[in-house]
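Entry: chain A
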Amino acid sequence: MKKISLEKLNALFAEIAETKALYLPVDTETGAQYQKWEEGKTLSSALNTVRSAKDFFFPQTESLVHFKVEGKKIEIMDVRDEGAPFVIFGVRGCDVKSFELLDRVFLQDPVDTYYQNRRNNAIIVSLACSEPEETCFCHSFGISAADPAGDVTAWIKDGEIIFRANTEKGEQLLAPLPLEEGGEAKAEEARSEIEAITKKLPLQNLPLEKFKAENLMDFFNDPKWASLSQSCLGCGTCTFVCPTCHCFDIRDFDTGHGVQRFRCWDSCMYRDFSQMAAANPRLSQLERFRQRFMHKLVYYPANHEGRFLCVGCGRCLSRCPISMDIVKVIKELGGERDAK
Partner candidate 1 sequence: MEQNNFKETVLRISGVNPKKCMRCGKCSGACPNYDEMEFHPHQFVSMVENGEIEKLMTSPSVYKCLTCFACVERCPRQVEPAKLIEAVRLCVIRQAGQNHLKPDQIPEMLDEDLPQQAIVSAFRKFTK
Partner candidate 2 sequence: MQEVIKQKAIELLSSGKADRVLGWKEGEFFYDITPAVFTDVKEIEEKFVYNAFCGPNFSKYLVAESRKDGKIAVFLKPCDTYSFQQLLKEHRILRDKVYAVGIPCDGMVDIEKIRQKKIKGITGVTEAGEVLQIDTIYGKKEVAKKDVLAERCENCKSKKHVVYDELIGEEGDVLDSHRFDLVEKIEAMSEEERFAFWQNELSRCIRCNACRNVCPACTCEKCVFDNPASGIDQKAAADSFEEKMFHIIRAFHVAGRCTDCGECSRVCPQNIPLHLLNRKFIKDINEFYGEYQAGADMETRAPLTDYQTDDCEPSVILTKGDQ
């Protein structure tokens, strides 16, 4: 392991930024946001960013291809950019986990090369959560806030930051940096402190056991969806702040001298989501609401060896305008159901 005093952190950022673009959570008036590091920007102490880290690989909008139109002639232009290596610093355990879940979608055959390029270029430095919030429930999905994954894992403890390279990419990142050796004990100490806090968190032991493929129809037909979805506004806040939601739409924009085909986030909560044969097959908000949670808790796990499509980051808990979130859904549906 390697370590450095927190006082020298900014110098370290400058060193990294010499060769690679460096992104990190920065405090803004309206919460922490990932920003490109430049002189004067400091690491946020907030637990998590308002928007998740999925933006790095799956940006909200992205050009796919351009068509240049001149009179009756059309020319196709590939706008893909190979990109360059970049570092994301201070990713929390939940968000790191989300990358794995997204990889299972975008890197499956056929591979999404736009996503793949960025994924390959990224070096992820995760940061253990010193002060988890009441809305955290990553532990329910077996994610460790105390020892997150990533190319490098970092802990902050007693004025020092301790790094552990987990991958070759991580090693290569740390190698040229002016770090001291050591810090294992402090890292261990931080880890156990965080684990102790985690046990005190209010959202413990979510009843996830019954969310299995074999109960699919039972869940689908559960009458409780009606009351759960009743107050849902059908906005996309939960899906847009969610690190694992990955629905998108592909649209064409007529620029007047051509067409730009781009991909943008979409939300299954929207009425105009997925205009199949000109209409969303899920006509009511109940169906759309159910779709989102069934996907996270039943369909995705059924296709991905039981992995839930939720990392317990708690963003939807704090952002839903009417406070209807996945925890309430899990508790309501997973609760008294008789296991088959």
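These made the cut because all candidates are chains of the complex that A comes from, given by their letters.
What we mean here is this: a contact is a pair of C-beta atoms (placed from the backbone, for glycine too) under 8 Å apart; a residue touches a chain by one contact, two chains touch by 3 or more; residues count from 1.
Everything quoted here is computed from the prediction, not taken from an experiment.
Participant: Chain A is shown by itself; which of 1 or 2 touches it in the complex?
Facilitator: 2
Participant: Inside the complex, what are the residues of chain A that reach candidate 2?
Facilitator: Residues of chain A touching candidate 2: 29-31, 33, 47, 50-51, 60-61, 131-134, 197, 200-203, 227, 230-231, 233-237, 239-241, 249, 251, 253, 260, 262, 264-267, 270-272, 275, 317-325, 327-328, 331.
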